[in-house]
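The complex is shown incomplete by one protein chain, all other protein chains being positioned as in the whole.
Showing chain A:
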């Protein structure tokens, strides 16, 4: 690798960060578009229930419905704070 490639490599760097970020957010938003509209309310109520016991932030609960064709998986991801 000569010095010019080195600079070109570095240039590609932020572009690949951009690509990764986009892949994540686009997949997430496409998923949301096809999700039933009760999910936000479900998420909100789940947060309220969990908050009775543990103090968590809104973004520490992720609810996703994954359509697997014949069936769907409801995925609940809760990040609990460090103790």
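Of note:
Operating definition for what follows: a contact is a pair of C-beta atoms (placed from the backbone, for glycine too) under 8 Å apart; a residue touches a chain by one contact, two chains touch by 3 or more; residues count from 1.
The definition used in the following text is that contacts and distances are computed from a predicted model.
You can't see one chain of this complex, but its UniProt record names it "Septum site-determining protein MinD", from the set "TonB-dependent receptor", "Septum site-determining protein MinD", "ABC transporter permease" or "Formate dehydrogenase major subunit".
When the whole complex is considered, the residue among A:25, A:54 or A:76 that touches the unshown chain is A:25. Touch with the hidden chain on the side of chain A covers residues 4, 7, 11, 14-15, 17-18, 21, 24-25, 28-29, 32, 40-41, 43-44, 58-59.
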